[in-house]
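Please find one structure pasted underneath; my questions will follow.
Missing here: one protein chain of the complex. Every other protein chain is in place.
Then we have chain A:
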Amino acid sequence: MSDFCPQRFKKIFPLLCLSESEGKPLIYFDNAATTQKPQNVIDATSNYYLNCNANVHRSSHQLSRSATALFEKSRVDAQRFINASSEQEIVWTKGTTEAINIVAQCYGSVFLSKDDEILLSHSEHHANIVPWQEVAKRTGAKIRVLPLTSDGKIDTDNLSTYISPKTAIVACTLISNTVGKVNDINGIVKAARNVGAKILVDAAQAVAHIKIDVQSLDCDFLVYSGHKMFGPTGIGVLFGKRELLMKMPPYQFGGEMIKNVSFSGTTYGELPFKFESGTPNISAVLGLSAAIKFVEEYREQFVQYERALTEYCFKQLNQIPNLTLLFTDIPDIPVFSFIIDEHHNQDIASFLDTNNIAVRAGHHCAMPLMEYLSLDGCIRVSLAPYNTRAEVDSLINVLNQYLTQELRTTVDETSALEDINHRFEKAKGWDGRHREIMMLGKSLSRMPKSLRGEDNLIQGCESDVWLQGQVDGVNHWHFQTDSDAKVIRGLLVIILSAFENKSSEQILDFDIEGYFEQLGLIQHLSPSRGSGVRSIVARIIQIVAESES
């Protein structure tokens, strides 16, 4: 909906507000790894410990009853969220990884045999590969891998080559954490059904972005985590069709999952409890329930905004020279994976981090995908609805800055100062020095017209002077400055010789008056030029001091 306001939405996330109030606004572009948490989720988890901390399904006292009621109500929320037909089909897990492990261990290792095939895709997360490798090792089943199209989706054109009566289970991601595109799961389900194979859908990356309906998908298992959809870490959901969960053995053994324990024999609990041994992560379950309500409340509002933001970011990233997105076409969710020629991913990510932009560099737990693409890794920028166009602009600016300066380093820290000292010593009298100032002015490159505006104009100079400062990856300052007056341009070069490519500490500690005295500068300038020079210095000190405070 067009009235969605990302700034207002952002205010629901305390961590993002805190970084802003501390004057160091965080640009969080690592949402595919985990999203930030809104206030209602934080409240729900802490409320459990504050007001209803008791074990569930155990004691008959009031506190335990109210904790159990909230806990089981959360299961109904999770059931509604993916439109499962029964709450018995909702199993709480530690997260997506554990959910897949339950299916691999309790279905795969039990029901597969050496003639069977497990079908995965090249874009799977390690969590949807490694458990199946273990099943293959134990049962002798064979793993086959679906290829991808050039835009990164699972290639469903030649499914018949991969899906045969030997196929026992197909485990695929709905949206890959690196590709960001919705796979044709319906097509895969249809092909799998024709041969009687079971289907597991990894929805970890999808749940925060698209509505999921397990009945219309007609999948056998679907898994997701809370923390990628604004919920707490350490909680996830395994959806499984009732008849399959019924015939699977328990995952772990102990308390909570039993009906009756005796040394003469133990019977296991009903669904879903037979898969939930031990005291569960109750506060996280309540937090996940809050996250589900949060997504249900906002998703329709932010979906259109998220689309526009995806289009904007896609367009802007494409304008960066030498930046190559891993896949053609715009992604369906705001996940962008790319490399920049001749620049190491981790160095770029660290530079962005220095500028308060959090992105991920590496293999994104998808090493087989990197291998498939013949890459060592990539940079991933993943956005959420609290991100803004202005934040995308900042990313683009910092990337451009990185590419033009590439870890810019001091050529020779003292040379600029020494050079000017040397010139002034050699020059005869004030006339000679004045000539030097005019010569120096010619060496100052012009500031782009767009930057010569009110924002960068220095007050207190009789001529117009513009100045802008930025810190680089090694926390050194770089100034862009300009004036229409030639003499001022020369004076700017002298001033910058003391401050350019220096740290804040060096700038604030530098004895600029002593430097001017050494050059014999101020006494020869007119009072108004002298105060203009001091205004420029004051502005630099102000910019640096403000960034430090």
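Throughout what follows, contacts are C-beta pairs under 8 Å (C-beta built on N, C-alpha and C of every residue); 3 or more make two chains touch, one makes a residue touch a chain; residues count from 1.
Basically, contacts and distances are computed from a predicted model.
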item	value
Missing subunit (named according to UniProt) among the choices "C-type cytochrome biogenesis protein CcsB", "Potassium-transporting ATPase potassium-binding subunit", "SUF system NifU family Fe-S cluster assembly protein" or "Sugar ABC transporter permease"	"SUF system NifU family Fe-S cluster assembly protein"
Touching the absent chain when the full complex is considered, from A:Thr156, A:Asn345 or A:Ser483	A:Asn345
Residue in contact with the excluded chain [from A:Glu134, A:Asp184 or A:Asp376]	A:Asp376
Touching residue (missing chain; options A:Ser504, A:Gln518 or A:Ser531)	A:Ser504
Contact partner of the left-out chain, one of A:Pro25, A:Gly362 or A:Gly530	A:Gly362
Of A:Ser66, A:Thr354, A:Ser463 or A:Gln518, the residue in touch with the unshown chain	A:Thr354
Residue ranges of chain A at the interface with the undisplayed chain	344-347, 350-351, 354, 361-363, 367, 376-377, 407, 409-410, 473-475, 503-505, 548
